Each structure stands twice: as structure tokens, then as C-alpha cells.
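To start, the structure under review is shown below, and the notes come after it.
Shown here: the complex without one of its protein chains, the others still in place.
== chain A ==
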Amino acid sequence: MELTLWTYEGPPHIGAMRIASSMKGVHYVLHAPQGDTYADLLFTMIERRGQRPPVTYTTFQARDLGGDTAELVKGHIREAVDRFKPEALLVGESCTAELIQDQPGSLAKGMGYEIPIISLELPAYSKKENWGAAETFYQLVRGLLKDSPKSESEHNPSKWKTEGRRPRVNLLGPSLLGFRCRDDVLEVQKILAHHGIDINVVAPLGAAPADIIRINEADANICLYPEIAESTCIWLERNFGHPYTKTIPIGVGATNDFLNEIHQLLGMELPKQEEEDGSQSRLTWYSKSVDSNYLTGKRVFIFGDGTHVLAASRIAHKELGFEVVGLGTYSREMARKVRDAAKELGLEALITNDYLAVEEAIKESAPELVLGTQMERHSAKRLGIPCAVISTPMHVQDVPARYSPQMGWEGANVIFDDWVHPLMMGLEEHLIGMFRHDFEFTDGHQSHLGHLGGHSTEKETKAPSFYQEKVQSSRPEHFPHWTPEGESELAKIPFFVRGKVRKNTEKYANQIGCKEIDGETLLDAKAHFNA
């Protein structure tokens, strides 16, 4: 049993719903009790969709359990097929139905329908949403392509040359309730079109079963969201010989690498101008602009899904000149990659589902900016640290009306703005530094962006709360203690660097074995770290 107050991912059948709802002509019969219908609101309210997800729930009740639930399932399947006339039917169960073992998938297959029926077995007590989405997409593609001739030895990604046509690729992985997927697809499509590469199929987002059947007419696959499409890409490679891209084009460097990779896969030459790094995105120049000097070494903490944290750590470190002080993910499937990335930065990755553990880690590493999910936004707010959201789980705020991709050149521009705006701008930070003795720039200074500005983290820690107590009690006995004089010296330091100074001073005091921190210790520490 795991105690959760909040969870980053829903159960696996929510992942299946994401695939079904992303597509056209697919219907999902879900054996589930009535309360599970709440899931519709994820699509109709959070994603603001004007259609209900194409899901028929059997909504069985306790009194049905004594009788023939199998008949009930069949009745719902029959009605759903008659009413919605899908081109393909997904059949599965939620956690409760899994326990009563009706096997709705085989029931459906026995009903004699002509349409393809994909039976989903998504273990609800051990797996989660992204896994469920990946498995559903994989089962669906496999189910629809099972009669296609296998041709792995013959597939040649450069065949377009001899056939006298433009190369074409599939974009795999974008789905509803994915972070900015809608705009990512447009952006990647735009970039590929610019390079003379056509899109064969985008799936699951917007695809119909008939499109899935055309998947192997492409020269190569682009795995846009490995959480959802990697297992499918691997299967397509194994069965049809389709190569797929491994780079996710988020950030200037990654977009370049991605273009290189796809050109190579297709046997194309990358035009020279692309190689001049980042001429296409403003991020590169904005980051070099003198105003951005203040970004140097800003301490950032990164947490979210695997794909977005990997991209974020590269951008933070290589393109914005930040110092990454924490890196983690809730995507266990991507734990290895995230661990490797963390190691390269000299960090240990945080792989967890527990948002309180993430909050503790944020506090411990005292960052100046958090890049996280909506939950980290709340944690950061409590700690008085600015935050930008980079990953699912979805919140209505993450479905903006404006065009705001994360991928490609425009994505890099969006990221620059989204990450930098929660911070003070360079010019401002300089001015406040220069005028810090002015009465206007005392502790009360608050950001119009809502971060706690003057509220220092230490004030927050005084609020009684169980997880904070837990943090304190886990601190070692010899943890240095601030004298009132030390505290008042610390208070003179501008708030935006105070957290860092506190942290460094404590680290220094620990190193030299000093138990009490006064004003002198603070100055010693400053000298020590400057030296």
C-alpha cells in the first residue's frame, strides 16, 4: 500500500483513453464502475475539448456482481458498436473490473464483428498512465498491421530517391493530455517541410485506423514522445525495418541534432546554414545578450516526465548557462536515461512518485528557479522560489490559447520566455543590486508575477506542517545554528541571493565544524567561496 495525497500519473486505463480520444474512428469500451467516468472531465474540462471522449463505460454496480456481468459487458459492446460504428474497437477494464475477471476483450472477440478488436490488458495495480498509453498505442498499431507483409530486410530509408519522390516520415507519440503536443506537431511539421520532408502519418493524435495501416509507407519514424511511442517504434523497426530517431527536438542543440539525425537516416545532406548553431531561434542571441548575464550560474532544480526533464537539463546547462542543482523524474520507465544525465552533471537523480520528497529535495538544494510540474509550482510557491512548468500532469493552464510549442526553433523561443520571465530580468536585478540600500528595495518587494519575492524560505519553514517537520528531524545533530546576530546579517543580503548565501554559509560551517553561525562566519564563508 502506498499513501498518496497527490499523484503525477493516473491509472493505465487513462493512458488508453488518451490514445482512443486522440484518434478518429476508434471507440473504447471500458469495463468500469460509474465513478470512473470522472475521467471524461480530463478531456472536456482540462483540455477544453468540445467532444466527449469516445468511451463507453459499463458502469456496473454491486447488484450486478451477483448476476451475469459478462452479459452486461456484451450488451454495452453491442450498443457502442451500433451507435458509434467505429473502425476499430478497444476493449479493456479499469482496476475494479480487473478484479472480477470478466475478460471483456475475449468476450468482444467472440461476438463476430468484422472490425478489428484490440483487447487491452493493462495491469492497474502495478502500472500507470504513460505506460498504459504506450501499451495501448503499441497494441493498436500491432493489431492493425498484423496482416501487413513484413519486409524488414527490404526496407531502405533512401528509397525515395529511386522512386523520384520526396522522403516521408511518421510522427509518432503526440496525444491528448500530453504537454503542448498540439503545437509541437505543427512546429516539427513546419521544420520538416522546410527541409523537403513530407509527413506520412501523425499518430495517435488525429489519426484514424486507416492511417495506422498506412504507417509502413513511410521511410522512417520520428519518435516524438518516447513515453508513448518508443515501444511502437521498436516494434516497427523489428518487423518492418523502419529506422527511428532518438533525439527529441526540444532546445536549439537538440533541434540541430534531430535534423542531423533525420537527414542521415534518410540519406540526405543537411544544408550548411542549419549547422550555424541556432540561427533559426532567438534563444541563442537572447541568451548571449548582455541582459542575460544575470542568468550565469542560476541554480535550477528540474523535475517532471522523462522527455521534458532530459531536454530541460540540456537547455539549462548548455544554452542558458544555468547550474543544474537537482534533476529527477516520476517516469520510472525513463529512470535510466535520467540517471545518466544526472550523473554527467555530478548529481544523483531523484526518481520518485512522492511530491513531498520532491519538495524536500527542492528545499535541500535551495535553487533560484524550479522547472517542474504544476505540483512543483505549488511547492516552489510555498518555498518562495520562482517556477516554470515544463511537464505533465496537465492543468488547464498548460493548454494555452496561443501557439506555444516546446519543440523546434519556436519551441526554444517559447522556452526562453517561459523560463526566464518568472525570474527577475537582468536589468532589474542590476538596478535592485545597485539601489539595494534604498528603502523601496527592502523585504517587502514582491514580484508582479506572484512569486514570494521578499518572503524568504526560512519564514515558510516556520509554518507547522508534517513534511517540514520531517525534513528538520532528518537533519543531522551537528547542523549549524544561526545566532541572532548571524540572522540579522543574513537579512541584510538581498532576498534573491539570500537562499544561496544561507546554504553556502551552512555548508562552510559544516566543513570547518563550526556549530554557531554569526556575522563573521558569514563573511568567512563568502570569502571562502569567492576564493
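Convention: contacts are C-beta pairs under 8 Å (C-beta built on N, C-alpha and C of every residue); 3 or more make two chains touch, one makes a residue touch a chain; residues count from 1.
Operating definition for what follows: contacts and distances are computed from a predicted model.
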Select, from "cysteine desulfurase", "Light-independent protochlorophyllide reductase subunit N", "Electron transfer flavoprotein subunit beta" or "Helix-turn-helix transcriptional regulator", the UniProt-recorded name of the complex's unshown chain.
"Light-independent protochlorophyllide reductase subunit N"
Among A:5, A:290 or A:401, choose the residue that contacts the chain missing from this document, as touch is defined above.
A:5
Full-complex touch with the removed chain, picking from A:41, A:115, A:497 or A:523, is A:41
Where the unshown chain meets chain A, residue by residue
1-7, 9-11, 13-14, 33-42, 44-46, 48-52, 56-62, 65, 76, 79, 83, 94-96, 99-100, 123-126, 128, 374-375, 378, 382, 395, 465-467, 469-470
